[in-house]
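A short worksheet on the structure shown next.
Excerpt of the complex: some chains, original placement.
We just call them A and B in the order they show up, numbering each chain from 1.
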Amino acid sequence: PGFVGADLANLLNEAAILAARQHRDVILMEDLEEASEKVSIGPARKSRVTVEKEKHIVAYHEVGHAMIQTFYKDIVDPVHKVTIVPRGMAALGYTMSLPTEDRYLRSKKEYLADIRGLLGGRAAEEVVFGDITTGASNDIERATGIAHAMVTKLGMSDRFGPVLLDGTKDGDMFPNKIYGEETAKSIDEEIRKMINDAYDEVKITLRDNYDTLDKISKALLERETITGEELNILKKRKK
Amino acid sequence: PGFVGADLANLLNEAAILAARQHRDVILMEDLEEASEKVSIGPARKSRVTVEKEKHIVAYHEVGHAMIQTFYKDIVDPVHKVTIVPRGMAALGYTMSLPTEDRYLRSKKEYLADIRGLLGGRAAEEVVFGDITTGASNDIERATGIAHAMVTKLGMSDRFGPVLLDGTKDGDMFPNKIYGEETAKSIDEEIRKMINDAYDEVKITLRDNYDTLDKISKALLERETITGEELNILKKRKK
């Protein structure tokens, strides 16, 4: 759905940029091919060097995740490492947690902490730079997914109680929503409240710990990767 | 539908955890394979040992089911056994009832008691631990399914009376809902009221019988399986 005409315009634009960079006035077939690849799968990541300004944003973003996770250390898995070395096509940097054992049950409190950890990256961008980027799009998708499941599948909201609202299974071709418009409205409100309450709380936490966030992010920019242990040491050390 | 990008991120995460546990910095193809299995079918259950904390939760959860069923012993089938020995991939523990004869008719009172029994597990978690887990998701699905059928197919709600609202048959590709948005709203309210009234009642019952719940759960943790007879003896015995 949507915006196919604009895709074509994007393609021509990219091709024209490639030609202009080589001081050519005409668009060659090779420009179109390269443009087409770039538009459909993104710029070739392997050979890439993240530009300095983006590296900066990524560092504060990842430390945002990691710091929030340390605030819920009794509930969520401990941070294993934070890095701004890109991994495949999936991320400019990432924060890795290491569960100490396999578990089969997840509790409401754990999920709420997970949501806070996921929103730590975007919150750090807003608190530090006053602007927000597309770097949080996967975090937002995952946080929304957790909140959605809590409300509609796991009976973990006060508003609805232990009721199944969405019977969609993995692999279903169509969603199996077991409710009407009025309930849809309440579900939307509940999910948004869950996420935005968490986001507000996370921003306050990061503002209250601005100096630590800044210190660790600078360390990450320098070393590119820091371990969970180093993170804890940095966090405790006076400036 | 939904959250496919997040699935990929989950996969990479699991693979990275597996690598890290073996003190490797690189993700090997075997990590991806194991992670892929884990993500799509859950951790291999056969070789598993439920962690201590989860065993604890499961015990109170199952005793919650069993105790509520004993409170409706004139209406529902008697409890045959309660166990925290996992069965296949389907459950961490379970409570089994044993009907004494095949029946062809089910009554409204029986269904209402069934819903209470199903919600006993989640209610025990909330009453005992103050947190709730994903362990109740199948119970919630079944309780909602019963309430849904009572209201929309069996004419068993006061609000709608003996009217067919949902003509969907097993095997239908699309739902066959015979009503508009306003009725959808009323159906949603009716189902939610049925479930939440039951849940509130069940929580009160378990709080009123907290000592018994605690005693039997501890016995279950010790013996791993208790029969319906033992359950009745434990229930009657003074502390």
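As a convention for this text, contacts are C-beta pairs under 8 Å (C-beta built on N, C-alpha and C of every residue); 3 or more make two chains touch, one makes a residue touch a chain.
Every value quoted in this text rests on a predicted model; they were computed, and no experiment measured them.
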{"item": "2 chains shown - copies of the sequence in the complete complex", "value": "6"}
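Quick note on the criterion: only the chains that are shown with their structure count from here on.
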{"item": "Copy-to-copy rotation for chain A and chain B - C-alpha atoms, rounded to a multiple of 5°", "value": "60"}
{"item": "Centre-to-centre distance between chain B and chain A (centres being mean Cα positions), rounded to whole Å", "value": "32"}
{"item": "Interfacial residue positions of chain B with respect to chain A in the complex", "value": "1-3, 5-6, 8-9, 12-13, 16-17, 20-21, 42-43, 48, 50-51, 54, 57-58, 92, 119, 122, 131-137, 139-141, 143-145, 148, 181, 183-185, 187-188, 191-192, 195-196, 199"}
{"item": "Chain B-touching residues of chain A, taken from the complex the two chains share", "value": "80, 87-88, 90-91, 96-99, 101-109, 138, 141-142, 145, 148, 153-156, 160-164, 167-168, 172, 174-175, 178-183"}
